[in-house]
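Shown here is a partial selection of chains from the complex, left in place.
Note that the chains take the letters A, B and C in the order they are written out, and that residue 1 is the start of every chain.
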Amino acid sequence: MGPTVTETVTATKAGTTVPESEYKVADMSLAEFGRAELSIAEVEMPGLMALREEMGADKPLAGARVMGSLHMTVQTAVLIETLKELGADLRWCSCNIFSTQDHAAAAIVAAGTSVFAWKGETLEEYWWCTNRALSWADGGGPDLIVDDGGDATLLIHEGFKAEIAYAKDGTIPDPSSTDNAEFKLVLQTIKDGLPTDPKRWTKMVDRLVGVSEETTTGVHRLIERAREGSLLFPAINVNDCVTKSKFDNVYGCRHSLPDGIMRATDVMLAGKTVLICGYGDVGKGSAQAMKAAGARTLIAEVDPICALQACMEGFQVIPLADVIDQVDIVITTTGNKDIVMKDDMARMKNNAIIGNIGHFDNEIDMAGLENTPGIKKVEIKPQVHRFVFPDGHAVIVLAEGRLLNLGCATGHPSFVMSCSFTNQTLAQVELWKERTSGKYENNVYILPKVLDEKVARLHLGKLGAKLTELTSSQASYIGVKPEGPFKPESYRY
Amino acid sequence: MGPTVTETVTATKAGTTVPESEYKVADMSLAEFGRAELSIAEVEMPGLMALREEMGADKPLAGARVMGSLHMTVQTAVLIETLKELGADLRWCSCNIFSTQDHAAAAIVAAGTSVFAWKGETLEEYWWCTNRALSWADGGGPDLIVDDGGDATLLIHEGFKAEIAYAKDGTIPDPSSTDNAEFKLVLQTIKDGLPTDPKRWTKMVDRLVGVSEETTTGVHRLIERAREGSLLFPAINVNDCVTKSKFDNVYGCRHSLPDGIMRATDVMLAGKTVLICGYGDVGKGSAQAMKAAGARTLIAEVDPICALQACMEGFQVIPLADVIDQVDIVITTTGNKDIVMKDDMARMKNNAIIGNIGHFDNEIDMAGLENTPGIKKVEIKPQVHRFVFPDGHAVIVLAEGRLLNLGCATGHPSFVMSCSFTNQTLAQVELWKERTSGKYENNVYILPKVLDEKVARLHLGKLGAKLTELTSSQASYIGVKPEGPFKPESYRY
Amino acid sequence: MGPTVTETVTATKAGTTVPESEYKVADMSLAEFGRAELSIAEVEMPGLMALREEMGADKPLAGARVMGSLHMTVQTAVLIETLKELGADLRWCSCNIFSTQDHAAAAIVAAGTSVFAWKGETLEEYWWCTNRALSWADGGGPDLIVDDGGDATLLIHEGFKAEIAYAKDGTIPDPSSTDNAEFKLVLQTIKDGLPTDPKRWTKMVDRLVGVSEETTTGVHRLIERAREGSLLFPAINVNDCVTKSKFDNVYGCRHSLPDGIMRATDVMLAGKTVLICGYGDVGKGSAQAMKAAGARTLIAEVDPICALQACMEGFQVIPLADVIDQVDIVITTTGNKDIVMKDDMARMKNNAIIGNIGHFDNEIDMAGLENTPGIKKVEIKPQVHRFVFPDGHAVIVLAEGRLLNLGCATGHPSFVMSCSFTNQTLAQVELWKERTSGKYENNVYILPKVLDEKVARLHLGKLGAKLTELTSSQASYIGVKPEGPFKPESYRY
């Protein structure tokens, strides 16, 4: 009858092989905790672990420098280590000032990869991090980019454009030419670098093999560039993989929206009136979560097809203006701007909660709240603020208008991110494999359906799901191969 | 204080202007009842009624002969009268031997349109009806076809092929060349007509402007023909309109699957173990309905993406063979064949229920049941049979293996059919409008998204839904017009 | 390779041993169909079948005359045959003019039991049936009553009261003394019999051992009588068995409300706005069904606790008057009167649907509709009427304001009725067993919890459910016996 040995997770205290100049994270002492959570996440991310097993020996990313601009969370850490196991040389930053999990960042640095990310960056720091993640120690840039929202891609395209203008007539980017606070910093970053290295971005573009993009917003930007003819390298649209957009966007948000609201406010969802703005994939998952929690859930939507889908699920479809004074919680999922404005918030119930799980912090009129004299900002705790109006009523804003599931909770859970990131990994391998074949031009591509099905297949076993198999006679009856792919490209799932 | 006047629905007893030779329905005395139900359905079908109002005066289908092969139900009757209001000259038959609602058929004949359909046709009668619906009184054929499952299209293509062979070398189709009972009748029908009019189908093809097809199965057949280059006229794929496939297939079945099981068997769904074979659109709606009714719901699926979706909704994914002896109800939704075989049914619980809501009667092994000595067939009531196995246990088969929602209940409800049929109407108008423009070749087309959105828009008001409108600034931010279309073609809803 | 033998269900065409004077049903030729449905229902009613097996040999009801006034459906037929198997001598009538299933009634008569019931009785016929079911061929009355709603009990109590008054001073009941149409008929029935047999009801009361009552309404009446001291025989309250009120009332209605609406109107429930009046057990099941079908569901409620429960499930709680012009469907479940009045219906949307699943036809103001000049009543089909108001808009009323699940569909499904009726059977056996013991006085009793648990236990196997067993240590830890009962009397489930 001996005693149980209780021990804490062990990790090298000594730290990391990354030189101090080549990383910046909040607190390296969190590395052990990060590693402990990574070990749990690995069990929840069967797709990534399966790729390590399948491709680890072949190192299909050997020789590839991969830069990532994607929420530096525990799940991303498993992605990073998968890419590394496949041979990549990596540098990473976050794509959101609040989304880094500091223990995950520390664990990755401890294991030898350069990370520039911490929870609660200023905007200046954010763009500094992005810039640093793009610059290998030898001064060169990446071969491949993993982008989320398109900020890394934006910086490169703007840098490239500025260098052309500069070469032509010495034009220097003018940060004061824009009102957009973030774009100002993009221009400043480029401006600061121009004198030192006026060909830096041009060289980076020359080297770049391609980007794989994670989000609706980022893909939208890429498609616009491709349409204008200004896209500088091939792009793979990971967002529109079925196993991404119909999983991460829907089921990820269904999980992380209530998680974020609960951690931030501890408010009971049952019985509350909740307005979800937007009934796309993110809105569908969000609305389902609120309904499931016992909230009376309303939908605001501009697209009549999505609106009719909301009706069919029993949701009342109504514009925000008609109910803003009756709702307890408003969540934006639109991917658009100007959804909840300061004047809307002025009409809301006391302590009504406002959060964004769609896109940037301009879905909610943060600028209006911050810049109106007479509105007081009171911090309850980090990422949770009461904005008190002159009449004494207040609204509670989550994550300063940025993605509340990342700002107030830990983002999407590992399992659903494993689907998304398995697609990311396959996209990176594909781009690198075809780097000289000419298969990909400066356009936006999606992965073939057979890979999408593979990603799904890799995740079924963990859930105890067992597939039925087509007989050859059945396969021939519906005109497919017994092993798939099973559906035409236009199929909507 | 006078008495209430109670009166029954009035309709012309005198009947119809259609000559007796030009229709065949079960019972013309049902016309009044049919008209009463039509008047209720019209209120539930706002899309069709809106098109009557919008286009009724212009008669965009004036001069068009439209043949329909589509379940002759109350809802279809509202479609027929909409096409008529838009100017069409119509003939109709059903596309399923059990799906006709006899009162609807009678009401349409009473109002002056030729219908050849009744509930409970034999297969011989079915193909006779189809053939008759294709033959106008002057001997000519239709300009346009509304097809459901592709049987009208099949008959024309086979007729055309036979006439070419006959013209070449006098070959006559040989019904005994096939084991398929239905195809035998197709060949017999063509064979019987050949001597009389050896150019009938060729002339019909010459005249035909196009077909609009309602179902997954029918579209699948059309695409195969187009791929082989054998498609004889343009086709519009109505099935893949979002407002069809994501509404009718999903929400229609969610309504009509429990309706059919309840009317057929009165069995309590709560607590039962139900296996849904297939988790496509039909399967999704079916599974949601069974879960909502309190059944423990399991899914059998071959496609790993659909299987993973099922997992995310909490369904156990498992092959039929693993649970066939434990389930109380099995529903097939696959669009494939040989899903529940006689040997499976031999292992089922006593009085287990088997039904098909997917496709043809070969999803369930009806042939095996009917042709095995020792298995007794006992009719409980029409469309509900117990097949008693030699060991004394029985299975209850709905609608003789054909679509149970049509055979045992009244099919999909009016509102969701209004979405589908508004698309059908728009497709017919489009084909007729472009009949000489060359816009449509012998290929398969889908309607533009803007029409899909229009269909949705026409159905929102009835449900009290109110859309939000984009500001021009918001529209420009996401790169669309304020009035739509709002999504890229690849969007999955 | 012999052919399958197809045969219809066999039953003695010759009919029944019941003399023609001792039954009245719609159509004895339906007996075979009734027997076929009974054979299916038996498989779905494991509690009753288990009691047949457990007690059939002992005949615990031998010598007991049992009169039943309870919806003469297929499920009730299985109850009747169970009571018969246990030794009872039975006569039966329905407790609702629309609820009889004529094939079930015929099958029971064919098997030798007197039934007076058919679908669509007039009120006069209804009370005639009740009266006849109370009179055995020898002129005597029953020993035991199975009552549903308390009509048989009412007639006996009123008869007894009238006989006392008549004996005292020759007073004859005066039907014109009441405005209530039904009560008028009760008095008339008693008045008609008084001259012939002025001690009939007194003798009946003398003989009566007790009644078991099925419903909330009937129990309410019994408790009032007991409180006043006017109850003439013992009563067992079956309604408040957990396995009745929390099963039949909740899950039965969850099943049969959508079933009734669908069969009556074929209207799509998804997207509709439905107001459920009352959130008791029936209301809870009804609301859950409507929500599950995709309807936007609202609740009207007077009890703040039930209202708060509705809120916690995400329902909007709002009075009928506030939304009557916006709802598509209103369902009453209150057990109260005057819930939807004529003036409310005057404000409803065209073709709005109104139905009652709670109680009597006075939940809906049928009298107002029927007796107002200018409101026209149009029959769509039996039990489905449009009442057209002078302004042209109409409302659709189901089952003439009576229980729509019984009037428009087939009532609750077998499985849940098996729970209720197993309790009924146990109550009848208990009353008869204790008929001379003095255990039951003229009061209202409930069955002991251990029988309630037994009823549940008898229904688990059919659903494949497997109970966990308490260890004796666990049982002792929570202070119960390992085999139950497991909960205190006050437990609410």
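Just so we're on the same page, a contact is a pair of C-beta atoms (placed from the backbone, for glycine too) under 8 Å apart; a residue touches a chain by one contact, two chains touch by 3 or more.
For clarity, every value in this text was computed on a predicted model and none was experimentally measured.
A.B. asks: Tell me, please, the full copy count of this complex, given that what is shown in place amounts to 3 chains.
C.D. replies: 4
By our rule, only the chains that are shown with their structure count from here on.
A.B. asks: Suppose each chain is reduced to the average of its Cα coordinates; what separation in Å results between chain B and chain C?
C.D. replies: Roughly 39 Å, centre to centre.
A.B. asks: In angstrom, rounded to a whole number, how far apart do the mean CA points of chain A and chain B lie?
C.D. replies: 42
A.B. asks: Between chain A and chain C, what's the gap in Å when you average each chain's C-alpha atoms?
C.D. replies: 58
A.B. asks: When you check chain A against every other chain, which residues touch at least two of them?
C.D. replies: 308, 311-312, 316
A.B. asks: Note which residues of chain C are touching chain B in the complex, please.
C.D. replies: Within the complex, chain C contacts chain B at residues 1-9, 33, 36-37, 40-41, 43-44, 74, 251, 254-255, 258-259, 262-263, 265-273, 292-294, 326, 350-351, 369-373, 375-381, 386, 396, 409-410, 413-416, 463-464.
A.B. asks: Over in the complex, which chain A residues touch chain B? Could you list them?
C.D. replies: My answer: residues 220, 223-224, 240, 242-243, 245-247, 250-251, 277, 281, 300-312, 316-320, 322, 335-338, 419, 446, 452-454, 456-457, 459-460, 463-471, 473-474, 477-479, 484, 486-488, 490, 492-493.
A.B. asks: Which of the residues in chain C come into contact with chain A in the complex?
C.D. replies: Those residues of chain C that touch chain A are 270-271, 291, 294-297, 308, 311-316.
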